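First comes the structure, then the notes that go with it.
Missing here is one protein chain; the remaining ones are kept as they sit in the complex.
Chains here go by letter, A, B and C, matching the order in which they are written, and residues are numbered from 1 within each.
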Amino acid sequence: MSEQEKRRYHSLEYMRRLQTSALSTHVENLTSPEDAAAPDGGISRRELLGRISKASAALAIGATGCERKPRRVIVSRAEGPEYQQPGKALHYASTFTEGPFPYGLNIKTVDGRPIKIDGNPDHPINGGVSNAQVQAWILSLYDPDRLQSPMRGEETASWAKADAAIVEVLKSAASVVVMTRSTLGPSERAMLEEFLRRFPRARHFVHESAHDAPRRAAWRKIYGVEGEWLPRFDAAEIIVSVDADFLGVDGPSLEHTRQFVQARAVNDADPAATAMCRLYAVESAMTLTGSNADHRLRLRPSAMAAFLRALRAALRGDAMRLRRLAEEHGLDERVADAIVDDLRRHRGGALVVAGGHLPENVHAAAAFLNHDLDAPGNTLEWNPQPATLPVSAPSEVAAVLSQGVDALILLGVNPVYDWPGGGFEALLSKAALSVGHDVYRTETLAACSWALPSNHGLESWNDAAPRAGLRSWCQPMIAPLFDTRQEAESLLRWTQILADPDDTIRHFGDWHDYLKHQVAQTFADVSWETCLRTGVLRTDTHTALPDFDATAAEALEQQETVAGSFEAVILPHYAVHDGRFANNAWLQELPDPISKMVWDNAAAISPKTAAALGVREGDMLRIAANGTELRVPALIVPGTMDQVAVLTLGHGRSAGGEVVLAAGGVNVAPLLGRDNPHAPRTLLRVEVSKDSGRRRLVRTQQAFALHGRPIVIDGTLAEFQADPAFVEHKRHLPREADLYAPFDYSKGHKWEMAINLNACTGCNACMIACQAENNIAVVGREECDRGRDMHWIRVDRYLTGDPENPAAHHQPMLCQHCDNAPCENVCPVNATTHSPEGLNEMAYNRCVGTRYCSNNCPYKVRRFNFRAYQDKMLRDPVQELAHNPQVTVRDVGVMEKCTFCVQRINAAKFAARNRGENVKDGAVRTACQEACPAQAIVFGDANDPESLVAKLKRSGRRFRVLEELNVKPNVNYLARIRNPHPGVGDAAESAHAKDSKDKVDMVYAQAPVRPDPINVAAPVNSVHSVHFVHPNNEGQSA
Amino acid sequence: MSADTSILKPAPLIEGRITPRELDDAVFAPVESFPTGRWLIAVSVTGAIALLFPICIANTILNGIGTWGVNQPVGWGLAIVNFVFWVGIGHAGTLISAILFLFRQKWRTGIARFAEAMTIFAVFCAMQFPLFHTGRPWLAMFWLIPYPNDQRIYQNFRSPLEWDVFAVGTYGLISFMFWYLGLIPDLATARDRAKHPFRKFVYGLLSVGWSGSNRAWTHYEKAYLMFAGLSTPLVLSVHSIVSFDFAVSVIPGWHTTIFPPYFVAGAIFSGFAMVATLIVILRRMFHLKHIITDNHLDLMNKIVIVTSLMVGYAYAMEFFIAWYGGVAVERYVFMNRAMGPYAWAYWTMVICNVVVPQLLWIRRVRRSVLLMYPIVLLINVGMWFERFVIVITSLHRDYLPSSWGMYIPTWTDIGLFVGSFGIFLTFILLFCRFLPSVSVTEMKAALLHTQSAHGGDHE
Amino acid sequence: MSELRHKQVGVAGLYDDPSALVRAAVEVRRAGYTRWDCHTPYPVHGLDTAMGIPESPVGGIGLLAGFAGLGTAIGLTGWLSAWHYPIHIGGKPLFSWQAFVPIYFELFVLFAGLTVMGLVFALGRLGRWHSPLHDSGIMPEVTCDRFAIVLEASDPNYSEDAARALLAQTGCRDIRPLIEYEEEDDAFL
Partner (left out) sequence: MFTRKFDRRVYVAVGVFLFSGAVAASFGPYVLWPSNREAGYAPEQPIPFSHAVHAGTLKIDCMYCHTGAETGAQATVPPLSTCMNCHEEVQPVDSRGELKPGIVTLLDHWESRRPLLWNKVSDLADFAYFDHSRHISAGISCQECHGPVEKMDRVRREWGMKMSWCLNCHMQTPPPDSAAAVRGDAMRAPIHCTTCHR
């Protein structure tokens, strides 16, 4: 068989063979694995018989329901490398090539297949941490919806035929256009040039829908040279963010989060010496950055430039413009004055960042302001080689394509779906030959004449240059699962065929050789193996600051902006970004950090705007801009600016896999660039009105008010410096009294966790890390609507203060492993017990599913398998490989919860005990702790006084949730410290102040979990679960 | 002029003079006659409804508990509401047969047998729910019982659900034995009256060779007294243990110490209401008006009034304690009950259980079937909603606002509830058809006492 | 049925009034009979003392059985939870007897109830379907409204006419022979 065929056989066949051997995967769960997937995806005959036997057993109350234990096989290799021991994990370095930013990765593989992705500790940008998209990337590898072989129209074809047909056209092609993403590695760029050199008229266009082109264009005009400013939040004392969600979706958020958290660090030992930075957020949308700001102002995008100009004038002494602007836009004068005062007093330590989607005049104003504050060199660093290529102007691309080209090659882009203003299909049809090369059969590949399957990033060789003087590599963890090929490999293959016989390009056997050659050229003294082992290489380069061309900035700044009654901002979706992760079920089910909505996108509007439009959550809105019109459901998000609609990209896709179709949502691409083609994602002239119809929006959290309960405690820096143990005054603890003598944990370990709420930004990375580590199921939109999502850790978000511009409090909530666990007392079959080391254990195979433990848990952190959620994933030979063999996969009718990653605790304990030592602090890192960008989660042995968790336990800011119930939780929360400007005082309401009195039950969510009469007509997937509607449909009182 | 003291004299047990043989004929008439058309229709209707239950159970087992409306904050739904409702109804039977026996209330003989039968059928319906509401009933039916196994792991005897297994199991068994013991002499009478050899064989087999020998009667009477003595604390303990299912938790609105007496009063209240509902129909259908007299209804309604006030007191006391205790979470839970999304269920409960039964103060209402029947029906509805309010509202909004959520029953939930009524009524109809619904032996003993005005008191 | 061979095993006297039965019983007891019994449709007050039957032990033994149940419960729950497989639950001690009390009570009642039922069957000599009363046609009357005294032939000082005389002397007007039919064949089943 061909080399490619052998590699494929090796990987998939070997995996399937291993699957039946006990050696590798403990994936087999309680049902026997012989339930081969039924051909039509429905229930196989054997599975149906299994279920009927269970049902009859229960009804007959006689025969036991047990099934024969399958006979199992050990696959002993013929010849195997010594270092690879079955069951033992191996770690390799790689790079997040398919993501918005190429972070460094450290991937854990077991039995030759990758199962967990984390950050590469040696990588200077993300230093070992990761976000939700990085963690969820593993699921996209084992995705049966991936394009599995080359296709011509509707029928599949072999690679040989595809190459032959394509090269045959390319031979005589005069004009060739190649469209790629903006994050191309240096070797891929070299390969592309090599390929394009062969044609007389060849163009390379870069297409991105979620890009910061206006900002880069402004900088190019102002500084005359290509590059980008890198904010240094750890060096900044005052940060003013103008609609820039730098902790969320704007730029390398992991680096920003690490720096921001360093700047916010609080010195528990010596509170007086705490030097905290202060973050002012001036935003139109409620973003993750806004929720972490000390002061937050709401402003329309059109007024951002005027605001910055007013700030500059105020810095120079003329405060009148700022005051007039504040009145006109309803800004809080005290906060505006505080910004001016702070900027004046922290020259050289201040920083202004503007959102990438804003028009160029805002960036010009920001550049002026930064120069006045001489930020460049102090809090701003210049990077001449940005990770992303400049994005091509859509008008230019349209001009070239409309004349018709001989060959159009689309590598990993989906313009048919997200072309600004839509209508790319017409341009595509003009090309004689259209070739789409992507991981999924997206809308674009469906329209192309040839659809070629790409390797997933974990199956490819690649390199990336995130920054000047920094190079990282991507190496395959597994042979390609399907008949796929890397895009660069295709280019190389075509170039070699096109090239004349003696061309040097023919020397390279495949893309791997070409990559090695490129590395050898640039890094002569470094061996290929060291590159792969460390995964990242730094060369210290000195970058001179570019000179500031004031006149160009002045001209740019004067561009006047005309605004309509309504404005709209289009942001990348927090989880699926611009739609490239839309077929990833983990990301679709990840609640949005602000609205907690899953499986959908909507138009976020403020409560006042909703009232003005007479709209309830879920009602349809008609959003029209310059002729194009969209129907989008309304989502009420307190904190959004009035008369502003915030839309997200990535949904409303029509092809690319089962999950994409299940997600639904609205494609907002037609609105891109309708108002100002240079700033496509900011629409200043928009009409929004209520439309007929409703769509049920699903939230995993429906009530956001604290009702004065001391669940989340925070304080100001002044409070903290006055009394480090200020937490005690914020709640009342009854005298602790125990009926029984408490269990003695002094001997051996006592596992506890500390969560520093001052560091946690609420980014949800922990949720996906936990889902990947512990084989947690995805339940789908319908079950989420019924309140049955399975996440073991959730990030609760509470709102306090002014309902229009509230302060947000993020709190990761997971099993607290209580010493007096209420769940253990009520389990009738001893399925949940307590280990002598303080863990609340859950024996899945013993649980019979009475669900009393979940009812009795005051934190409601237990999750129940209401349906056989894992069945489909278990019976699919490819998806099954994503499971972690160290964790049992749970069957229907079984309760599950956070186990503090007991498989990792045991691994560390066994290894230490085998060596005769004790477990050192830091040897056990839970999955959420390892992923957390802010390193807010700390886990360890509380009995060891030197351990970090024991130290944090002694901090004055420590409190525990619902401590007054005397269940003795083992998760210690550290109160968040806010740093409001002394002049303004506690503008951002503390969690505790006025809110307890006000009766506003911030439940802006739609009427709770209940399908609307309108929706009942919608197809309900199972006939027996039709709901009936309560007579009291509107009950929404305090 | 002496006041009319006739009101004080105990009303005659049986209206008019009747000889034991006539009594036998009256009671055994339905048992020995060919089933009437009306009875056949009734059984086929309730049988059809009862079929709903196994269908919904099979659907639940095949597709998982997800087919019900239960979700994350509200882990228990209609199944547990039905369980407590049926166990509560069962307790009235034991109350009449045991507690009133100990208090030597003669009027109990007319309705004792029927009430005990109702207990057994109610407990049978109740026992289905805790088993089938578990996620894996095919394992739960084994692992809840401490039988010797090769895993060496047994049950957690601190859990109220484990107590339930012992309590409801014992209660079902003791009530069945108590009922069967009372039935043996009547079965002997039936055996001797039976014409058809098969009926003679069946009744003969069931009457375990009873011949009325006095040496057997001494042990029989002592045993009957012992069962009455055991059942009284048992019935109070079983419904206390059922209330422990909620009182032992930390959920606001559940962990209050008033629950055991509150649940027992509720049980007696709903039990008597159900007995009254069925007795009135039984009386008309089998012409036993002279045995189950209006006086019986009057006395039962008096007990209903008492327990209605007790339940009303409990509702008020819960609110007061929540306010007096000063715990913010408790206060919110009770305010949420009265004014939250489930306020409609709460006010239905209060009106049906406390307001409407006050009409029973009027003697005429108590004695007239037409007036008291709707009240009694509403009480059944009210008591079901009381359990609904307790189970659902406390679970759906408790400590952390982030985990609040709603509960909506699905068609499978409702199918199970209606199906359980079908099963209950089918058993009742079968009982009335095949077994004597009034305890003839005790009736004859009481007859002797009242009619022959023979001195001495009947033991 | 009638031509089957039968033999007389005693004499039975029937009364219509329970008080007459009580007086007759006193006579029979005074006459020294031991293997005799009264059959009544419902328990007649005073008949036990009249026949000299001691109070039934069912209550006492039942109570003892209850305590045996209590002991079993304490032993079972205690041994399984604290020694057989000690599992720590919710910060409670291994032998948390306070939490086991409901099971103590339930097993007390269960064992008492089962024993009482067993005793009624054993001491009341139930579970024996064969009785000469059936063959002599007295059973239907005794389980309806009439009261009978049965003097068995196996009594040491029994003689046919002495028994008839005694019954007549107590005012019994309906005296019948107690007969028992032979089996058709002597097969075991």
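Going forward, contacts are C-beta pairs under 8 Å (C-beta built on N, C-alpha and C of every residue); 3 or more make two chains touch, one makes a residue touch a chain.
The structure presented is a predicted model; accordingly, all values stated were derived computationally and were not measured.
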Visible chains that the absent chain touches, using the contact criterion stated earlier: A, B, C
Hidden-chain contact residue, picked from the options A:Thr109, A:Gln903 or A:Asn943: A:Gln903
Contact with the hidden chain (one of A:Val400, A:Ala624, A:Ala843 or A:Ala923): A:Ala843
Missing-chain contacts mapped onto chain C: 85-88, 128-131, 134, 181, 183, 187-189
Touching residues (missing chain, whole complex) on chain A: 17, 21-23, 26, 28-30, 63-64, 66-69, 71-80, 85-88, 747, 833-836, 839, 841-846, 886-888, 899, 902-903, 905-906, 910, 913-914, 916
Hidden partner interface residues of chain B, rising order: 149-153, 197, 200-201, 204-205, 209
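In the analysis below, only the chains that are shown with their structure count from here on.
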Separation of chain A from chain B, taking each centre as the mean of its C-alpha atoms, in whole Å: 56
Contacts with 2+ other chains: residues of chain A: 822, 824-825, 830
Where chain C touches two or more other chains at once, by residue number: 87, 89-90, 92, 96, 99
Contact set on chain B toward chain A in their complex: 54, 57-59, 61-67, 69-76, 130, 132-144, 153-156, 158-162, 165, 245, 248-251, 328-329, 332, 335, 339-341, 343-344, 395, 397-406, 408-412
Touching residues on chain A, where the partner in the complex is chain B: 51-52, 54-55, 57-59, 61, 64-65, 701-709, 711, 783, 786-789, 794, 796-798, 811, 813, 822, 824-830, 846-852, 854-856, 858-860, 863-868, 891-895, 961-962, 965, 967, 1008-1010, 1022, 1024-1028, 1030-1032, 1035-1038
Complex contacts: residues of chain C adjacent to chain B: 18-19, 37-48, 51, 53, 55-56, 58-59, 62, 76-77, 80-81, 84-85, 87, 89-90, 92, 96, 99-100, 102-103, 105-107, 109-110, 112-114, 116-117, 119-121, 123-131, 133, 139-140, 142-145
